[in-house]
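A protein chain is absent from this complex, but the other protein chains hold their places.
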Amino acid sequence: MDTNSAAALDRPSYLTDGYGWKSWLLTRDHKRIAILYLVSITFFFALGGIFAMLIRLELLTPEGDLVQASTYNKLFTMHGVIMVFLFLIPSIPATLGNFFVPLMIGAKDLAFPRINLLSWYIYILGGAFTLWALIHGGVDTGWTFYTPFSTTYSNTYVVSTALGVFILGFSSILTGLNFIVTIHRMRAPGMTWFRLPLFIWAHYATSLIMVLGTPVIAVTLLMVAVERVLHLGLFDPKLGGDPILFQHLFWFYSHPAVYIMVLPGMGVISELIAAFARKRIYGYRFVAFSSMAIAVLGFLVWGHHLFLTGQSVYAATIFSVISMLVAVPSAIKVFNWTATLYEGSISFQTPMLYALGFIGLFTIGGLTGVMLATLGLDLHVHDTYFIIAHFHYVMVGGTIMAYLGGLHYWWPKMTGKLYAGFASKLSALLVFVGFNLTFFPQFILGYLGMPRRYWTYAPEFQVWNVLSTAGASILGVGYLLPLCYLTWSLFKGKQADANPWGAKGLEWQTTSPPPTYNFDEPVVVTEPPYSYVAEQHVVGQQEVESA
Amino acid sequence: MHSSGHVALQHHFDDLDTQREASTFGMWVFLCTEILFFGGLFLLYVIYRQRFHGVFVQASRHLDVKWGGINTAVLICSSLTMALSIWAAQINRRKLVVVFLLVTMAFGATFLGIKAIEYGDKFHHHLVPGANFHYACPPGEECHPEQAQIFFSLYFCLTGLHAMHMVVGLGILSCLLLPAWRGRYNAEWHNPLECSGLYWHFVDIVWIFLFPLLYLIGRHVA
Amino acid sequence: MSSFTLPFFPEEASSIAGEVDAMFAVWLAISLFFTALIAALILIFVVRYRRRADDEVGKSEHAGIWLEVTWSVIPLLIMLAMFAWGAKVFFVAHRAPADAVEYWAFGKQWMWKFQHPEGNREINHLHVPLGQAIKLSMTSEDVIHDFAVPAFRIKQDVNPGTYTFTWFRPTRIGTYHLFCDQYCGAEHSKMVGSVIVMDPRDYAAWLAGGAAAGQSPVAAGAQLFSSLACVTCHEMGPGRFARGPSLQGLFGRQVVLEGGRTVLADEAYIRESIVQPLAKIVKGWQPIMPTYQGQVSEEQLAQLIAFIKSLGNAPAMATGAEHPPGTLAPGDSGITGAASAPAPQK
Partner (left out) sequence: MAEEHAAEHDGHVPSRKPYFMVWAALMIFTGLTVWVAGLNLGPFNDVAALIIAFTKATLVVLIFMHVAHSSRLTKLTVVSGLVWLLIMISLTLGDYVTRGWLDTFAANR
């Protein structure tokens, strides 16, 4: 145990620097705020997951026998809203990003610690609004809030949910703002742009989207609320308004938002591949710039969600071709990760299993995305289960795999504890298998024509639905396991070294868990990231996963 | 650095300059999001203006160019005094900072007062969208209450959102008064003043666009 | 038991289905290739380069620019090719062939209403003759719906306040699912029905038989045109003084507006001219036309439009003929596999 030297351990870590609820709820330490976020998003993930299980149970049979139609509609709406706005968007940035952006660039904290804490409170407030709507009877508009249904026809709690999402937007904006300023202004001496870990590049790109896109969804949902409450006509077709204008505004944010969801995941994967192949990411600059390219191009393709809404076919053509362009930087990433494995020194720790799973599932999700961007195909599969399968592959197969991989990778750093190796590998396997069983059949269902948001369906679709439900239960167990053994490790886990994986990166140069201001001595960076050099003595790897 | 150890220095920054640059930059990034926040409404304006060109031109004549123009002038003056209060801080004139802040706030309040008069007038003439909306057709012209209602919806959303920003701006400025009085803003350190100024000017700029787009488009017909 | 069949592909029952499936098959092959390639490379590398000693490190190499270019450009070219193909199919799907017959569809929470050119009306079921290209003009009475027939591989949102279109040429006799594919409220999943493709002779018999017959949309529109007093301003026939422009040959023409802009006189334009006449003023005319908002239902609007369309380019008032002679050219859609179309029965 070298860096966790006795002297260093004499002073408190960020976890022991103050006790009691006040020291947490009024903290300005980015690491503690990350933990606050971690706990809250786990809660919302479980809630969204429960809704998912209810959806899958209802769909076990073609008839609507478990819940009523209106209840079903609320289920998938709350599932979508919670998973997207309360779980996936904050997931990696607000937990792993919050914790590791300052650590990885050698800063003492984010640029605006108070704003960081504020963003968590705003998140909680937004979540409270959403929960309030949920408890009082829920919403049934779908997570897309399409008008005029949401403004005029739905008689559920649209306004409080929309305001909830509106509020959550500001939480996201503040996080992004904080990251941008931090990455620009707080890098340690010697930490040049091309010495930044790819995780940082990914978060920088993500923050750009958060800052430039989120205000649009905020104002859009505000308009929905205003139209619904005050009966101002903004999208109302009865006044000559155009509901498709709402869709433009919604997707101007929500397409880039899917890159808010996946870019941080891609950043995590770059770190994992580098650490577990013990080599520099192949084509570092290409991977870095591809994040930026995705962020920028991602703003030009939102119309691919509107191909069949009555949008002009010429606009559709433009949006289609740019959607294809935005897939190129994703391809660059996938190929560079694969090439990094070549001549690496690959170990199969749990995080690496998740990373490899990510590459496979994201590739499938991405390729089907490009199919959807093909105008003639979207003609057939738009708004069917093909879409559902596509985005669960990228969001669950992609981002959640990355999130879990990252959580397992940095868990020893965040908590100072090691978790059980066998259970964690088992869970990675269960998630992979369960995931495919849940969502692959949905591609077939989609091509067969089964529409999404259907409470009942034609009987010939049943077999695939049964398979999907079966898969979902495996998946559920796969997610439940980490919850158990990670919690367990907090109490019974072995103490972790400063650098249990023998990985490179500033975050591994401080103690596990780090002190309040991250580093005991000022940091000076002298080498590019991932400088694994053979001659140099590499810290012996701790017996990590055998607690 | 000369500035380390300053009272305003937060512990995670190495020196005041980094802190100042960080917060100014942060403010700009925030203003960027504000552009897009208003941008959503501007998009609606552009699309509906394109669609209902005639109606928008006609409905715009119900807005009072006189009040709109005066308010534009008021905001421009407030921007000047805001800039001057920062200038006063830069030359260490403590009282002048406070005076300019107060004048800025007075202009801001005047703006809101005039806005209130205008809103009251719209209310009086049943031009507030909703159940009581009643759009009187100009004699001899065909009219379209529905589309005019969309115009007024946009008018209220845009100016309302703008007015809300003014209120927030007034709140921010009033928080600066006491520290300014205590001489906290001076040549070495006046960053909160600077950042609040950025916000105030931004709100002014929004109005610079709102005025012609809402008040003036029907003028050449009237 | 029907629930234990294991369907993979939906039936192909329209002229466009074959090409959509072909495109899907090609995409599937491309995807399989790339997924397999990446999976294989990963497997080979992780086995071949697995860590053998605790302090082993990988061999970092510098990026080969040609490799980066290769794996950017090849996928890009593939995608551009698929984009072009997809766009072509999309345009075909948005442009009904010349011999298409116009049907109307109205979406409403939670049912579909259809009107045949012959005047028959149906709810949730649509009977069509085999081989006949059918253009559906659609609108909604409340929220957004979506007309989707998987067996035809077509889909189109149906919006309130405006018109959208789709068309298909059924190539196989049978009954096919009709789904509402845009979420529209509680009973969205019950807004389903069927499209029944019949032999043209059976179809004719069906039309003549029990099905709810009625006036054709064009005839109904002509009646509305006089009962709503449109005719007082828009007098038919050349050379006569009128307070409003002649609607003869209006449809499909570019109309010059006050202020110099031009617009295409399509269904949306005509609808707008009726419900919101002031929105676009025809150059040289006064804005005196009253609005008919709220006085005509969506179905009546559709009938008025059908009537105005029927005025065609012919000098005299057309009498319900769907298409001016000479335009009945075979479909120029370029779709392969279309069944030869028997002439529509009138």
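In this document, chain identifiers A, B and C correspond to the written order of the chains, with residue numbering beginning at 1 in each.
What we mean here is this: a contact is a pair of C-beta atoms (placed from the backbone, for glycine too) under 8 Å apart; a residue touches a chain by one contact, two chains touch by 3 or more.
Bear in mind that the values here come from a model prediction, so they are computed numbers and not experimental data.
Visitor: For the full complex, can you list every visible chain touched by the one that's not shown?
Guide: A, B, C
Visitor: Which listed residue, A:Pro102, A:Gly142 or A:Gly303, touches the chain dropped from view?
Guide: Of these options, the touching residue for the absent chain is A:Gly303.
Visitor: Out of A:Leu26, A:Ala128, A:Val229 or A:Ile318, which residue would touch the omitted chain in the full complex?
Guide: A:Ile318
Visitor: Touching the absent chain in the whole complex: find that residue among B:Gln10, B:Thr24 or B:Thr110.
Guide: Hidden-chain contact among the options goes to B:Thr24.
Visitor: Residues on chain B that touch the omitted chain in the whole complex?
Guide: These residues touch the chain not displayed: 2, 17, 20-21, 24-25, 28-29, 31-33, 35-36, 39-40, 42-43, 46-47, 50-51, 65, 69, 72-73, 76-77, 79-80, 82-84, 87, 90-91, 187-188, 194, 197-198, 201-202, 204-205, 208-209, 211-213, 216-217, 219-221.
Visitor: So that we can see where the missing chain sits, which residues of chain C does it touch?
Guide: These residues of chain C touch the chain that is not shown: 91, 94-100, 102, 135, 165, 251-252, 259-260, 263-264, 266, 268-269, 323, 327, 331-332.
Visitor: List the chain A residues touching the unshown chain?
Guide: 184, 212, 216, 245, 248, 252, 299-300, 302-303, 306, 310-315, 318-319
Here, only the chains that are shown with their structure count from here on.
Visitor: Specify the chain with the shortest distance from its C-alpha centroid to the centroid of every protein C-alpha atom present.
Guide: A
Visitor: Decide which interface, A-C or A-B, involves more C-beta pairs in contact, and give its chain pair.
Guide: Result: the pair with more contacts is A-C.
Visitor: Just the number, please: Cα centre separation of chain B and chain C in whole Å.
Guide: 46
Visitor: Where the centres are mean C-alpha positions, what is the separation of chain A from chain C, in Å?
Guide: 37
Visitor: Indicate the residues of chain B shared as contacts by at least two other chains.
Guide: Counting only residues that touch two or more other chains, chain B contributes 51-52, 144, 146-147.
Visitor: Indicate the residues of chain C shared as contacts by at least two other chains.
Guide: Each of 276, 279 in chain C touches at least two other chains.
Visitor: In the complex, go through chain B and note every residue touching chain C.
Guide: My answer: residues 51-55, 141-144, 146-147.
Visitor: Report the residues of chain A in contact with chain B in the complex, numbered from low to high.
Guide: Touch residues, chain A against chain B: 107-113, 115, 173, 177-178, 180-181, 184-186, 211-216, 218-220, 223, 226-227, 230-234, 238-242, 245, 248-249, 517.
Visitor: Which residues of chain A touch chain C once you look at their complex with the stated criterion?
Guide: My answer: residues 62, 64, 69-70, 73, 140-142, 146, 148-149, 152-154, 237-238, 240-244, 277-280, 282-286, 307-310, 313, 316-317, 320-321, 324-325, 327-328, 331-332, 334-336, 338-348, 356, 359-360, 363-364, 367-368, 370-371, 373-380, 382-384, 444, 447-449, 451-463, 502, 530-534, 537-538, 540-541.
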